[in-house]
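Left out: one protein chain. Kept in place: all the others.
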Amino acid sequence: MPDEPQVVEPPEPKQLIAPGYTFGSVTDQIATVVLTGRTPVFWLACFSVGLALLFLFLYAVALLLAKGVGIWGIRVPVMWGFAITNFVWWIGIGHAGTLISAILLLLNQRWRNSINRFAEAMTLFAVACAGMFPLLHLGRPWLFYWLFPYPNTMNVQPQFRSPLVWDVFAVSTYATVSFLFWFVGLLPDLATLRDRTLNRFARFAYGILAMGWRGSARHWSIYETASLLLAGLATPLVLSVHTVVSFDFTIAIVPGWHSTFFPPYFVAGAIYSGFAMVLALAIPLRAVYGLQGLITDKHLDNSAKVMLATGLIVAYAYILETFTAWYSGNVYEGAAIWNRMTGPYAPAYWMLISCNIILPQALWFKSIRSRPVLLFIWSMIVLTGMWLERYVIIVSSLAQDFLTSSWSIFVPTRWDWATYFGTIGLFLFLFFAFIRLLPMISIFEVRTLLPQAKVEEEVQG
Amino acid sequence: MIKPIYGLMAEFDNPTSLVNAARAAREKGYRRLDAYSPFPIEELTDALHLHHNKLPLIVLCGGILGGLTGFLLQYYITVIDFPINIGGRPLDSWPAYIIITFELTILFGAISAVLGLLGLCGLPMPYHPTFNVPRFALASRNRFFLCIEARDPLFDHDQTSAFLETLEPREVSEVAN
Partner (left out) sequence: MTAQSRDFAASAELASDLRQWRTRALTAGVIGAVLLLVGIFLVSPFQLYESYLWSYVFYVGVTLGCLVWLMLQYLTGGAWGVVIRRPAEAAARTLPLLALLFLPIVVGIPNLYQWSHANLVANDPVMQHKQIYLNVPFFLIRAALYLGGWNFLAWYFNRWSAREDEGSPVAHRKMAALAGPGILFWGFSITFMAVDWVLSLNPRWFSTIFGMLFMAGQGLSGMAFLITLLVLLSYRRPMSEILTPRHLHDLGKLLLCMVMVWAYFTFSQFLIIWAGNLPDEITWYVARLHGGWRYIALALVLGHFALPFALLLSRDLKRNFKLLAGIAIFILCMRYVDVYWLVAPDFSRGRFAVSWMDFVAPVALGGIWLWAFVTQLEKRPLMPLGEPNLEEALQHGRE
């Protein structure tokens, strides 16, 4: 469009969007990433890494199906090893996406508009990765449908007092609702791609997916209601999902697991690691695709603040856990925490304390929050810390339970690692495919951030 | 006799002009009109009097249905169909049912929200006359359109066209049916 200025100035530190953008230029900048014929080397590199790790995953899964879960390091008494750790880690990462898209929408926080799309995609793919683990852990994954209640000739039914059955419902609901929310959010942008693409096949594909969206005011009005309603439903849902995950532990009466504050503590930890993942994805993406005008330093700063706040809740939880273990006067509770701190898993425990509590305190300082490279490193630290947290909770409590004679140390095998890194591959593969095929920033919501989107009332006269 | 058309469409540069145009058209008495914009405009909803829609009610019904399904399913299975003593818990362990009741409430609510959205909007819609206007592709980019449909009782090709011209649009075009 020659009638529009193309100059985009670097954003002021506090702005959500750089000055100089127009409706046309934001549309083009975001849509070009998808519609261009050229693929950046960065994308190819990341996608290839993802694909390579995905093959590793497929190999590990094939071996698992052939030989059984014994190829992992799970032995009595530690029957929940890496698989459940990874499950909780991945599903926690997904939570930030829903938080950004739903809770911040309800709170009218407009800074979410340019990061919600890829954060929601992150949620979907993280849930997909998470879902792999309990499925594979079943031993006979092809019989997964036994988890659902249905009339059957065996005349057995799921046991509804078990948190593992709650998990089936919670995670499958979460996956469905996240997908619906993401797809509804995509609808207007799919219409934009349909109208902008020059490729006949792409126009057909985007046209089918856009379902004939034409931006009618009638539709927008219903659409806005639907977004708010979905956000209102997704908000309690996202809290419930990690709550149910925490019930997997708390409902069992294993010392170190059976603690009443696990639900909020798990939710906070989930958001903590989720925002770390949002930063870990946003920082390289905006650098490579030149999106600093849309994902501004303000976004990074806000995300870092959310990380700090949720990190402090997690810190509160560790302190309280230790205090209560002592205060309860319960021998087993005390021993479980003491073993964590000083036993065979002490290195992992103290590393997680450093990664989750001590190092993130640096985020109090604006000088750290305003440097993307440092933030990227910090988000990696938090992601590691949160993985270790789940690992320590799960493995240390199981390895040293009530019966001293059955104590045993968990040793991960190479297939544990292969499956774990394999899901990272699956995630990268899906995520970069998404970046290439769909707009990674919500175009229509970014348009509403522009100053010219505001209707000037004086003009009507 | 003029060939029957879908309506007349005026194109605007910015949301303010569109909202003013929509208000003017309503004042003039036009009722069968629609506005098209690349993003939701709250004022437009007011200008076209579009406030009430049935979606919240649909979602509420869906949610209640989901909750009932969840609770009754569990109650039926654990109390009637497959009663089994688990750790001495009562057969009707209602605290344990709350989770799945809640999840199914949300699931049914969300599905009804999406189906309701599509149903109320009449989507998917493979063909719509507005797409016959070549510049309408910009409605998903940076242009704002107001369409007065031929079904409107006040619609008259020349008068409506003249009226739309008074709104200072970039362009007024016919929408073929």
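Every chain is named by a letter (A and B) in the order it is written, and numbering of its residues begins at 1.
Definition applied: a contact is a pair of C-beta atoms (placed from the backbone, for glycine too) under 8 Å apart; a residue touches a chain by one contact, two chains touch by 3 or more.
Given the structure is predicted, the values throughout are model-derived calculations rather than measurements.
Asker: In the whole complex, not just what's shown, which of A:95, A:137, A:161 or A:390 touches the removed chain?
Answerer: Here the residue in touch with the unshown chain is A:161.
Asker: Of A:25, A:197, A:221 or A:250, which sits in contact with the chain we cannot see?
Answerer: A:250
Asker: Out of A:260, A:367 or A:405, point to the residue that touches the absent chain in the complete complex.
Answerer: A:260
Asker: Out of A:79, A:202, A:320 or A:377, which touches the unshown chain?
Answerer: In the complete complex, the chain left out is touched by residue A:320.
Asker: With respect to the chain omitted from the figure, which of B:4, B:29, B:95 or B:126 is a touching residue?
Answerer: B:95
Asker: What residue numbers in chain B mark contact with the hidden partner chain?
Answerer: Interface with the chain not displayed, on the chain B side: 87-88, 95-96, 98.
Asker: In the full complex, which bits of chain A touch the chain not displayed? Write them out.
Answerer: Contact residues on chain A toward the absent chain are 106, 161, 163, 236, 239, 243, 247, 250-251, 253, 258-264, 309, 312, 316, 319-321, 324, 327-330, 364, 457.
The rule is simple: only the chains that are shown with their structure count from here on.
Asker: Measuring from the mean C-alpha position of chain A to the mean C-alpha position of chain B, what distance in angstrom results?
Answerer: Centre separation, chain A to chain B: 29 Å.
Asker: Going by the contact rule set out above, which residues of chain B touch chain A in the complex?
Answerer: The touching residues are 14-16, 19-20, 22-23, 34-45, 48, 50-51, 53, 55-56, 59, 63, 73-74, 77-78, 81-82, 84, 86-87, 89, 93, 96-97, 99-100, 102-104, 106-107, 109-111, 113-114, 116-118, 120-121, 123-128, 130-131, 136-142.
Asker: Within their complex, state which residues of chain A touch chain B.
Answerer: Residues in contact with chain B: 1, 4, 22-24, 27, 149, 155-161, 163, 165-166, 169-170, 173, 176-177, 180-181, 183-184, 188, 191-192, 194-196, 211-226, 229-230, 233-234, 236-237, 240, 244, 247, 444-445, 447-448, 452-456, 459-460.
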